[in-house]
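A protein chain is absent from this complex, but the other protein chains hold their places.
Labels for the chains are A, B and C, by order of writing; each one numbers its residues from 1.
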Amino acid sequence: MSKELNIWLDNLLSDIESVQFQRRNSRRVRVDVGSEALPALLELLQGRASYVHLSAITCVDWIEDGQFELVYHVWSYETRSLVSVHTRIPRDPGVYLSIYDLYQPAAFFERDIHEMYGLYFEGSPDMEKFILTEWNGPPPMRKDFDGEAFVNEHFHWEQYHPQWLKDLEEEGGGITVRPEDVR
Amino acid sequence: MSNELENIPIRQELEVLQSGQKRTNPLANVFDGLVKFCRSRSMFMLHYCTGCGAIELPPAMTSRFDMERLGIQPMVTPRQADILLITGYVSIKTLKRIILTYEQMGSPKYVIGICSCTVNGGMYWQSYATAKVLRDYLPVDVYIAGCMPRPEAVISGLRELMEDISSGRAESWKKYYQHYDYYLGNQQKLFGEDWQTPTDIIAEARHYDLMTEHTLGEHTALLEKHQKPLEALEMRLSVKDKQKV
Amino acid sequence: MPDIPYKDKGSILGPLKTLGFFARRPVTEPFEPRPAADSYRGFHVNDWEKCIGCSTCQKVCDNAAITMVKIPGLPEDPVLGVRNERPAIDYGRCCWCGLCVDICPTGSISLTTEYVHVCRENELDSYFVLPDPNGIHGKHFDKGWDKTADADLVDLHQQPMGEVEPQQRDDNFDEIVHGFTSQQAIIEASRCVQCGMCHESCPTHMNAPEYIRAIWEGNAEEAVRQIYRSNPFSHVCGRVCTRRCETACSIGRRGDPVAIRWLKRYAMDAVSDERIREIAAEGKVDYISGKKIAIIGAGPAGLTAAYDLVKKGHDVTVFEALDKPGGMTRYGIPEYRLPYDRLDADVEVITSLGVTIQYNTRIGRDIGMDVLERDYDAVVVAIGLQQGRSTRIPGSDHKQVRKAVKLLRKITQGKPFKVPRTAVVIGGGNVAMDIARSLARLQKQQYGEVRMTVAALEDFDHFLADPEEVTEAREEGVVILDSRGPKQCLVDENGKLIGLATLGVVSIFDQDGRFAPRYDDSDEQVHQADMVIESIGQMTDVSLFGDELTERLEWNRGRLRVDENGRTSEPWLWSAGDMVFGPDVVHAVADGHRVAAGIEEYLGVKQ
Partner (left out) sequence: MRPENYQAKNHPPSHEFELNFGPNHPGIEGNYAFKVKLNGDTVLSARADGGYLHRGFEKLMEGRLWIQNIALVPRICVPDPVPMEVCYSLAIEELGGLEVPERAQWIRVMQLEMSRLAAHLFAFGGHAATTGMYTTMFWGVADRDLILDRFEELTGGRVYSIYNIPGGVRREVPDGFLERMSSLLDYLESRLPDYDNLFFRNQVFIKRARDVGAMTQEQALKWGVTGPNLRATGLAFDVRRDDPYLVYDQLDFEIPTEPGGDALSRNLVRRSELKQSIRILRQVIERLPSIRGPIRCPIPNPLAWNVPAGESYTRVESSKGELAYYVVSTGGDKPYRVHVRGPSSMHAVQVLENLAVGSRLEDVAQIMFSLDACPPEVDR
């Protein structure tokens, strides 16, 4: 049964314009779609093709392209296959449409992406901070936020000076390469 | 910065206190010893899982390794707890709660730092979200190495603490009052200048007669400056009326 | 299907069944920590005998927990690839993942079954530990997570290097080694752990970790740039280098070292000659200093010095007695190991920067040293070792007893000579292999069969020639005998050379380590030959200096005395290369750099 459905889905997807479609294997399909067509495609997948489970929404920051890539992973319990719908939106201003009315779990993922990437979803029920409620810096998952620089600025490290090290330093030895230097 | 702290001399009289001040009444000495013994054998551990090391506490508490043999048992409120176990990394958000909790615990109180993360950042040394060196923010009595330490190691650490308590060496809680300015300074650096807690540590330090020249300083002055009517540390969330979908 | 029909009312007394547990043995463990499992990941120990301080553990540590600490008193030897550094571990960072154990090239570091460490706040320094064989508390605990073949993350095997089959190569001088494909090069480059031992052991301190990294990243041009930072003879070194780097390579401790030489060759071959010239010219100053420098000898040392000096804006002229550049790399190394067009490419890079080479100009004959002294600000003598040493055994003055270097030069120049039907080479170094294999090829071409014997003083365990050379020579039909000392060249009554008599070697060095071979007179063999080739070392022909200058210069055991910059006792005269250090291309290159730096400094002062 699932094979027939797969063929049906392949035909369906190849017919739609502005959709690039790539079947990885019998359970994985990658679809690239323009940002304007994505909600309609998801609606189609959910309503017509039984992809009712939103597994995840992933955001990837392609800073060199000035774009955010959003990946919607939807799963069908019937055909037992997973469609990953990829779309790209400009990094600035970073606003996109929520799919909460199609998939309720989207609320969490969109909220997460909002606080980690600063990407705003219009129509999402809840854009309040969740994890980073006490964080005042920029959205940390953006590639232009340098976590290590932040750490070096705000924290210091334990300065060990055990006896054996003092002895070695007296003999002319001592620390040569600190771990932070090799990274 | 932690080196800074080591350079500050501990007040002379306190050293006398720590080394067991001679009391005139011989019964008092016996009584002091008894108190120390009892303290070391009835440690209530605050039930707060701050990090991943907490996963080894249930085995340590339950039948297999059975901490209750040592008189250690979990306690749910800070007011009645003696030991605060920092089980691993502390995110900045948790650190605030830890400090609140610590300040609410009644003296004498003991802090145990478990895992690598409490010492020098551990696995998460690159992370923007975790505090790295715990002893900048709180005085620590005993550290237990491991990532995470096995229940046996945890119990060894607790036994070490018991020994310290009965011999009168575990005095870190006094350090907090004596060097409050230092700890507060580090806390302010991390949480912002307007950081304050509901507990008035300076008044408590006066109460315990633990004021030193390091209790007050520029950071406590900053605290006074920013003082505002007390409110509980707020969860910055709004509760909406939501209908069951 | 539900296992428990929970709608059934279980007995209200069901939980009471657990009262039976009163009679059971308690599960509680005693207070004393239990012994951990056999492969437990506890605190570290490190075998200091095995550890070489390569700091690979530091690189793989994801928590930045490992600090390298220098320990005076431990052996340190760049040639062997040993540093006196050992890893120290910060248990405030460590997560006991054991990656340091799995990647350790030597297998020195391992984890034990010890897992309890408790300390107070003022003892926190005890979290910073220098693991030694005794463990963190000096108590014995069994080893836990240790290196096993399964867990080893180091790839111990080199990428196989393709070679022409013996049958196809034994009658011609085509290059034998194919070189890596780009795929192979990337895999081979990825074996490197970037410890930098090669950099330290290399005479000219090539930036091998950097160019290997660049090759791994697929950026051959960057690799060439890194190579040219320290070696303008990279086509040559990529083929015939003595590769001290591979001896020192930390991966070579337990397996094959990274094929650094072949990687260099790959990078040089992967970039076009024009592009290499552009890369080499980077960093050349855009002014003319007005200083004139003469260099005698267009070998690696002289040309390297010329390369450095011309990049500094000096006017450099190289005088070469023969008609082609390269010195010993051309006339000493057979073409099957180093094709002449690759050597020409290297030299072209240098000449394209503005170095003039005057060929067929023998100093001392065509131009006198006094002229150079007068006309140039500085003079470098880099004439190498062009004369073969003689064994001086009886009969060695026969005309069919030849010197290997001369014969090799003849073969390169294409001068005709009678190829012997049967020949014996005295010596066991790479030059001996070169001449034996070259002659073997000529024999095969002319007579269809190889009748070559090599009689070496050393035994196979201490052989001087590279093992690959020996293997390949054997594949080509050369017979190699070890522990044979030459006794006498045999000449028949007609004055014709008929062979060489050798004796078995008892020992080569005396008790003081001096060269004094002792032979077993009872073990004599006679090798039939119509030519005997002596290949036991080379020396310099210093006649070019002339009597007066030779008198003025200071000498040390027949070699020129030079200071640490390569300057002789004459302030304007420098000396570099094989004539100072003995035969080795990469040493010559290093020496060229050193002399160039010395001259640069001298010219600055002079100004």
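Simple rule for what comes next: a residue touches a chain if its C-beta (ideal position, glycine included) is under 8 Å from a C-beta of that chain, and two chains touch if they have at least 3 such contacts.
Given the structure is predicted, the values throughout are model-derived calculations rather than measurements.
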For the chain not depicted, the shown chains it touches: A, B, C
Selected from C:119, C:154 or C:497 as touching the chain missing from the view: C:154
Given A:35, A:55 or A:176, the one touching the chain that is not displayed: A:55
Hidden partner chain, touching residue among C:141, C:216, C:331 or C:574: C:216
Residue ranges of chain B at the interface with the undisplayed chain: 46-52, 54-56, 58-59, 62-64, 74, 76, 78, 89, 91, 93-94, 97, 101, 123-124, 126-130, 147-148, 150, 200, 203, 227, 229-230, 232, 235, 237-245
Touching residues on chain A - with respect to the absent chain: 27-28, 52-56, 58-61, 71, 73, 77, 80, 82, 84, 103-105, 107-108, 112, 116, 130-134, 140-141, 145, 147-148
Residues in chain C touching the chain absent from view: 1-4, 6, 8-12, 14-15, 17-18, 27, 36-41, 56, 59-60, 62-63, 95-99, 102-103, 111, 144-145, 148, 150-151, 153-155, 187, 189-194, 213, 216-217
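The criterion applied here is as follows: only the chains that are shown with their structure count from here on.
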Chain centre separation (chain A, chain C; CA means) in Å: 48
Whole-Å separation of chain centres (CA-atom averages), chain B against chain C: 58
Length of the line joining the C-alpha centres of chain A and chain B, rounded to whole Å: 38
Per-residue overlap in chain B, given as positions that touch at least 2 other chains: 119-121, 125
Junction residues of chain A - those touching two or more other chains: 158
Chain B - residues contacting chain C, complex: 6, 63-66, 69, 116, 118-123, 125, 135, 139-147, 149-150, 152-153, 155-157, 159-160, 164, 169, 172
Touching residues on chain B, where the partner in the complex is chain A: 1-3, 92-93, 96, 119-121, 125-129, 131-133, 189-190, 235-238, 245
Chain C residues touching chain B - in the complex, by the definition given at the top: 26-29, 31-34, 36, 62-65, 90-96, 115-122, 124, 127
